[in-house]
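Could you have a look at this structure, given as structure tokens, before my questions?
Apart from one protein chain that is not included, each protein chain of the complex appears where it belongs.
Letters are used for the chains, namely A, B and C, taken in the order the chains are written, and counting of residues starts over at 1 for each.
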Amino acid sequence: MAKIKTLADLKKMREDLQSKVDLREKADSPESYVQIKVGMATSGIASGAKDVMDFMIEALEKRNVEAVVTQTGDMGYCFAEPTIEVKKPGEDPIVFGYVNIQKADEIIEKYIKLGELVEGIIPVNYQVIDDK
Amino acid sequence: MTKYKTHLLVCGGTGCRASASDDIVENLKQELENKGLQDEVQVVMTGCFGFCEKGPIVKVSPDNTFYTQVKPEDVTEIIEEHIIKGRQVTRLLYKDPKKKETVADSKHMDFYKKQIRIALRNCGFIDPENLDEYIARDGYMALGKCLSEMSPKDVVDQIKESGLRGRGGGGFPTGLKWEIAAKNEADQKYVVCNADEGDPGAFMDRSILEGDPHAVLEAMAICAYSMGATKGLIYIRAEYPLAIKRLIIAIDQAREYGLLGKEILGTDFEFDIELRYGAGAFVCGEETSLIHSMEGLRGEPTIKPPYPAEKGYLGKPTNVNNVETYANIPIIINKGANWFNKIGTEKAKGTKVFALAGKINNVGLIEVPMGTTLREVIFEIGGGIKDGKKFKAVQTGGPSGGCLTEKHLDTPIDFDNLIAVGSMMGSGGMIVMDEDDCMVSMAKFYLEFTVEESCGKCSPCRIGNKRLHEVLEKITGGKGEMEDIQRLRNMSNVIKDTSLCGLGQTSPNPILSTLDNFYDEYLDHINDKKCHAGQCKDLMTYFVIEENCVGCTACARVCPVGAIAGEKKQSHFIDPSICIKCGACEERCKFDAIIVK
Amino acid sequence: MSSIKVKIKEKDLNTIKEICKSFDNKPGELINVLHKTQEKFGYLPAEVQEIVAKELNMSVAKVYGVVTFYSFFTMTPKGKFPISICTGTACYVRGADNVLQEFKRQLEIEVGETTDDGKFSLSCLRCVGACGLAPVVLVGDKTYGRVSPEGVKEILEEYKEI
Partner (left out) sequence: MNKVKLTIDDKQIEVEQGTTIYKAAKELGIEIPTLCYMNLEGLNIENKPGGCRICVVEVEGRNNLAPSCSTNVWDGMVVNTHSMRVINARRTVMEFILSDHPKDCLTCPKSGSCELQDMATKLGIREIPGQEYAEMSTYKTDFSPSIIRDLDKCIMCRRCEMMCNEFQTVGALSAFHRGFESAVGPAFEMDLEHSSCTYCGQCVAVCPTGALTEKDHTRDVINALSDPTKKVIVQTAPAVRAALGEEFGMEAGTLVTGKMVSALRRLGFDYVFDTDFAADLTIMEEGTELLDRITKYLGGDKEVKLPMLTSCCPAWVSFFEHHFPEMKDIPSTARSPQQMFGSIAKTYFADKISTKREDLIVVSIMPCLAKKYEAQRDEFKVDDNPDVDFSISTRELAHLIKEANLDLNILPDEDFDKPLGESSGAGVIFGTTGGVIEAAVRTAYELHTGKKLEKLDFEQLRGFEAIRKATVDFDGTPINIGIAHGLGNARKLLEEIKEGKSEFHAIEIMSCPGGCIGGGGQPLHHSDSSILKARSEAIYREDAGKPIRKSHENPYIIKLYEEFLGKPMSEKAHHLLHTAYFDKSKKIEMS
């Protein structure tokens, strides 16, 4: 490890390192971020949920969206897997079905960034996952 | 760089390690590898989460699930259920004893709700053995700011303005202390960190060192810059092996990164830190004693003045602060004095860390803003008294403090308020007692401690405390007389008035405060020869209730001294002159025929 | 009067000398030297203190004064399984004294003593910081939490066979 020579170096280093712990920081106040839960039960994984989750984490970071991506169990929408739940700060959560990478990209760009609705919303006569 | 999706934070404080938290870490890593998840999930051993009662703690980020009392064998289930299937392991979640329901995330626990974590900000959050994580949390930015944007005087002024006062017990304004040390010219000056936490029932400083060692190193460097010192010493108890280990790692890393040593951050500021080990002497918490101990001498205090800021370590100007005080410094510099001095009360700014223990539901380490009341701490954060018993007293300030009662519960905690009610803040031990605790015995317990820890240099502390202890022995032994109370008061006042250092000047406080607040209990012991809490063995008598005794002889058989006699199937009796009050008979009797009075 | 002789094994002598040297033979490093020496020998017998004094060029009376001042230093060898009972306040209010009494009774030794077979020694310490587990007992490095007097026998059994 080379020595840190200036305050600017230190600042840069901090920027680089922040991603290492921002997951934990966000966990402390998830309500102020976009919370995304990816259904990751066995059936979800089989249908590509893992790739979707990897993509979302990477894409959200690249596009500077402050979000918390967590996995969750079976959402009860096996028919529509992979499923993800998106909750924007102060808004009700919305669940999307049949999410592939392309869809995920659309959700980020349209729903999360611009607030536009995207196809594939599963009707909401359900409970918040946490309440189960 | 691997990008982990989930972080598993496992408490690596001494308490949780005592309950095998390192096995938990091992098992987690092993299990993750078994499942091929080692690149997805990061396992981090952090410092103390504070909630020691429920340790070991495992926290899952980012979904913020807080598992309590985790055993190494629970690991498979956590990975299997939570990580793979995304289902919380309900049986490991915290159960709110009042609402009788589980709470998954710490933010919604009473224990954490009222806390503000400043000194403990990184404890339970980062891996204390990894400087990168500290840097990610603005680590060493405060030092950088001082070196590049602030003059030494600016630094002192910031600290003065923040209103920070010493957290080791005395509550002396930190900025003022720094200013004095800065003003004394010398070819060499020293920055000392007092980590010789000796209060029997306090472990704040250790938790900080175990959980966030760099915060202390950074603060010492800032202090050094402000006063013109180049050498730092941390005086740490040898009984704290984990804290020592983490400090050594931290110092090495800081040196490696060039954050300690010469030309720090490209400036001509130079500073390095060495460790000095304490060896088990409470009096070394007193700064002159501490300095003598660091010089290889008996840890005896010397009269102040001269203060360490004028003549300290090796006769050079020395600033001594304790761990918690230092832990506040970087964030004050980063966020500004005005941010800090908005927290707390008029005369006491910021927060205070307490080690909450005793007969309380939520034993642990807490950090609350100054001005929080004792009631909030004990009944909200602490979850009230264990086993539904009645609150009797809370002891603050350790051997230097006093026992406070019900009527003091709404006292907002700060330095002056606690002194006003006959106790003191001390380093932050807070022991809660219930109806089964005898307050005379409690005072005796503390005096026993002081007698053992007195250095022996001055006569009032060396002999006087011994005499106080003897009088308490006499009272708890059933031989007390009313004049003993007068003697206790007079001796206590003189010891306070004449002792050389803080140890003796405060050692009678447990007696004086119990005399003030639990006078009747002394009277019970002296006049009625009764200890209603049932703690003073000499004041107890074991009886057989004839009606209940069936003559099963179980008690006679278990009695180690043959004090119980009686025919089979007839009522037994206990000879009080032989009985040693071990309580074995009472425990053995299935018929509730033996009672203690 | 002939001069006083200090008897010691050559190997031990060299060990102590090395420790002192690693601290530049500075009298100010006495406590660090004693820590290291005790770590090596388990305790600080008189002859060890004599050598330390000689190496650091200070009076052995001063060394003894320091050794006896600090409770961490001991001049008696500890048992194979040193038992420490936390008598910090948190442990005290949760009954540490009864646990201590029970250890004393079972081992038939006082605090600071070692059993005749050299197996167990008994000491008290102040707050190990595991207050959530009070009362706490340490046997060597192993921590036992929530110990009751009844549990003492069980703990001792664990080590009796070793």
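Assume a contact is a pair of C-beta atoms (placed from the backbone, for glycine too) under 8 Å apart; a residue touches a chain by one contact, two chains touch by 3 or more.
Everything quoted here is computed from the prediction, not taken from an experiment.
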item: Visible contact partners (per top-of-document touch definition) of the missing chain; value: B, C
item: Full-complex contact with the absent chain, from B:150, B:251 or B:281; value: B:281
item: Selected residue (touches chain absent from view) among B:88, B:454, B:476 or B:513; value: B:454
item: Residue touching the undisplayed chain, where the options are C:22, C:59, C:76 or C:148; value: C:59
item: Option touching the unshown chain, where B:35, B:245, B:375 or B:462 are the choices; value: B:462
item: Chain B, residues in touch with the chain not shown (by the definition above); value: 281, 298, 300, 302-303, 305, 451-460, 462-464, 466-467, 470-471, 473-474, 487, 490-491, 494, 496-500, 505
item: Contact footprint on chain C, counting only the chain that is left out; value: 1-10, 13, 46, 49-51, 53-54, 58-65, 68-69
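Assume only the chains that are shown with their structure count from here on.
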item: Touch-based graph of the chains, sorted into line, ring, star, complete or other; value: line
item: Where chain A and chain B are represented by their mean Cα positions, the distance between them in whole Å; value: 40
item: Distance between chain centroids, defined by C-alpha means - chain B, chain C (Å); value: 23
item: Between chain C and chain A, distance of the C-alpha-averaged centres to the nearest whole Å; value: 55
item: For chain A, residues contacting two or more additional chains; value: none
item: Touching two or more other chains - residue numbers and ranges from chain C; value: none
item: Chain B contact footprint on chain A (complex, rising order); value: 1, 3-7, 9-11, 13-14, 17-24, 26-30, 37, 39-42, 53-54, 57-58, 68-74, 130
item: Chain C residues touching chain B - in the complex, by the definition given at the top; value: 26-32, 34-35, 62, 65-66, 69-73, 87-90, 92-94, 125-134, 136, 143, 145
item: Sites on chain B touched by chain A in the complex; value: 3-7, 9, 61-64, 83-87, 104, 107, 125-126, 132-133, 135-141, 144-145, 147-148, 256-259, 265-266
